[in-house]
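Please find one structure pasted underneath; my questions will follow.
Removed from the display is one protein chain of the complex; every other protein chain stays in position.
By letter and in written order, the chains are A and B; residue numbering begins at 1 in each of them.
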Amino acid sequence: MALNPCQPLSGDGLTEMARVNRLDAARMFMSAGNGHFGSCYSCTEIITALYFSIMRIDAANPDWPDRDRFIMGKGHAAPTLYSALIRRGFMPEEWMDQYEKAVGVRLMTHPSRRYQPGVDVSQGSLGHGLSIGVGMALAGKLDWRNYNVYVLMGDGETNEGSVWEAAASASKFGLRNLVGIIDSNGLCVDGNLADVMPMEPMAAKWQAFGWDVSRLDGHDLPALLSALAPDRESTTGKPRMIIADTIKGKGVSFMENVRSWHADSISAEQYSRLVAELEERVA
Amino acid sequence: MSRPRMKTSAMIASIAAEGQRTVSAPFGHTLVRLAADRPEIVGMTADLGKYTDLHVFSAVYPDRFYQMGMAEQLLFGAAAGMAREGFMPFATTYAVFASRRAYDFIYMAIAEDQLNVKIVCALPGLTTGYGPSHQATEDLAIFRGVPNLTIVDPCDALEIEQATEAITEHAGPVYMRLLRGNVPLVLDEYSYKFELGKAKLIRDGSDVVFISSGLMTMRTLEAAEFLKADHIDAGVLHVSTIKPLDEVALLAEIRKPGRLIVIVENHNLIGGLGEAVMASSMRNGVMGRIRHIGLPDAFLDAGALPTLHDRYGISTNCLVSQVKAWL
Partner (left out) sequence: MPHTQRSNLVPEISELRRRATNIREFALRMGAVQGQGYIGQALGIADVLAVAYFGSMRYRSQEPKWEGRDRFLLSIGHYAIALYGALIEANFIPHEELETYGSDNSRLPMSGMAHYTPGMEITGGSLGHGLPIAVGMCLGLKRKKSNAFVYTLLSDGELNEGATWEAALSGAHWKLNNLIAIVDVNNQQADGPSSQILGFEPLMDKWRAFGWWVERVDGNEIESVFAAFEKARELEVPQPRIIICDTLMGKGVSFLEKREKLHFIRVEQHEWNEALNALRAEVTV
C-alpha cells in the first residue's frame, strides 16, 4: 500500500498506518537510544485518525491559510507526529534516522515550527497548547475561515491551571472550531494520575466549563473518526472535548501500562521484539 | 550479538564525564538524613519528584511528601501556606517552571513575607538537550530581582550535601539550583567547606583567576589543570551563593594586579553571576581585566548536551582555548 496517501484512509488502511506509525517512532527512538515510548503509543490512533482522515491539510502547502491546525500539547510524544507528517509528505523519510542524533538536526525531542514543515506550534512546556489553540480558533472566526483547530493534551497536563483558563475562554468565545483531545492513559511521571492528582470526573468538569464532551476508547479508530468528524455546520457554539481512554505503550506487549516507559532507553534486543510484535499484526 | 544498551538521554543527561566519580542523588539522601531530626521538613513537588531526586525522600517519608500534581503555581502557593503553619517545605520542580510559570507566587506568596520555603530546582542553565522549554538559561536573572531570596548554585555532590544542610539552618526563602541523578564528586579533593554567602578561593593563580559558580566550577578546575601544563597559572574563585553576593571576597581578588579575570557561568550573559560581579566591581571603583563566558542571549538548540556545551562555549576545552586566546 502507498505510504504517502493523499486521499483520506479508513478501515484497514488506517489500522495499517497506525502500525507504521509505531514502527517509525521506534525507529526514531533506536536512532536516539531512548524515547517517550509510552506517551507516543497511547496517542498513535488519535494522530493517525487526524492526519490520515480528518484534517484538511496539504503537504505541498504547509502554511495554507485554510488548513486545519494541530497542536501537540503533549510535545514529548513528538515522534508520533513526525511519523504522520513524514508519511503525509511534509518531511522526508531520511530525517527519521537523524532524530536527536546531533545538534542541528531537524527532528528533536519536542516539535519545533522553526525546523519542521507541517508543525503549527512548537511545544514542550505542558499546559500551553489549549491556550494557543484558543487564539488560533479565535483568529479563524475573525478571518471568517472555516478551519478547525485540534489540540492533543495529556491527562496529567490537565492538572495545569492554564488549561482551565483556556477552557473557560473557549466556552465564552463559542469556539466551535476548537476540538480538544485528551490522551487519557492514566499515568504521569510520578505515578498513576489517580494518585498524583486525579482528574475524574473528567467529563463533568469539561461540561461544567461549557464544552460538548464525548468519551471513547482512544484506540478505536472508527469511534475516533466519528467523534472527530468536522462539525462546521453546528450552531451550538460550544467547543468540543474528546476524552480518549488509552493505554500507555499500547501496541507493544512489554510496554503496555508500564510506568517506566514514559521515557526510557531501548536495547537492540527489545527493539527486535517490538518490531516482531508490530509486524506480526499485519497478518 | 547484541549491541550495548545505550544510555544517553537528552533529558536525563549526566554531567559526569567518563570515569568520573559520582554520588547518587545527593540532595535526596541529604534531605532524608536532615529530616530525621527536623520534623518540620516536608517535601513537595509538581509531578517531578522522580526527576528532582525527591523520590528518595518520598520513599522513606511517604507521609511527609506532598504530590501537588502538574501545577506549579499551586505548588508554591501551598508551600507558602505550609510555611505559614510552621513547616519547612522543600518544593521541587524544574528551574524553568519555577522561574517562569510560578514566579508571581514565589515573589508574593513566599518571598514578600520571608517564608521558610526552600525552592530546589533541577535542570539549571544548560543541562538538558530538550530545548528552550526545559533550559533555564535566565533563572538567575529572574530570581536575583526578588528581595529576601537567597540564591545558591552548588558545584558538585559534596556541595549539594553541604548546601542542603546549610539552607535548612537559614531562616528564610532560598532558591537552590540542583544537579540530580549521578552527580560528580570533585570538591572533596580540595577539602571544601560550603558557607552560605561566602565565595571560596579553591586554588590561587598568578596569571588567570576564574570566577565561576555551579557546575562551571568543575570545568574551571579542569581548565586550570590543562592550563598548568602550558605553564599558565590559573586560580578558581568559586561563588556558590549568587545572592547575597560575597562582594568582599570578589573585590579582593579582582583588585590584585596583573591577572586576567574570567567569569564563567552556566547562565545567560545577561543578568547572572557575570553582570552581578561586574556591577559590584564598577560600583566599588575596582577595575580589573575582566572577561565573561556564559550562554548567549538566544533560544538555545536542542540536541546532545556535550555538543551544546561546545557550541555555546562552556565546555572545558572551550574555556582553555578561550583563555589562551585572551592572554
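Observations on the structure shown:
By our rule, a residue touches a chain if its C-beta (ideal position, glycine included) is under 8 Å from a C-beta of that chain, and two chains touch if they have at least 3 such contacts.
Note that the structure is a prediction, hence the values are computed from the model and not measured.
Only one of the listed residues, B:34, B:48, B:74 or B:277, touches the absent chain: B:74.
Summary of contacts with the chain left out: across A:102, A:139 or A:168, the touching residue is A:168. Interface note: of B:105, B:130 or B:175, the residue touching the hidden chain in the full complex is B:105.
Of the options A:83, A:109 or A:159, the residue whose C-beta touches the omitted chain is A:159.
Residues 42, 66, 68-69, 71, 73-74, 76-87, 89, 104-105, 108-109, 112-113 are the ones on subunit B that touch the missing chain. Interface residues of subunit A facing the missing partner chain: 159-165, 168-169, 171-172, 197-199, 201, 204-205, 207-210.
By our rule, only the chains that are shown with their structure count from here on.
On the side of subunit A, the complex with subunit B involves touching residues 32-34, 75, 100, 102-105, 108-110, 112, 123-127, 156-157, 159-161, 188-191, 195-197, 263, 265-269. On subunit B, the positions that touch subunit A within their shared complex are 2-3, 5-12, 45, 47-51, 55, 67-71, 73-74, 96-97, 101, 129-134, 301-304, 307-308, 311.
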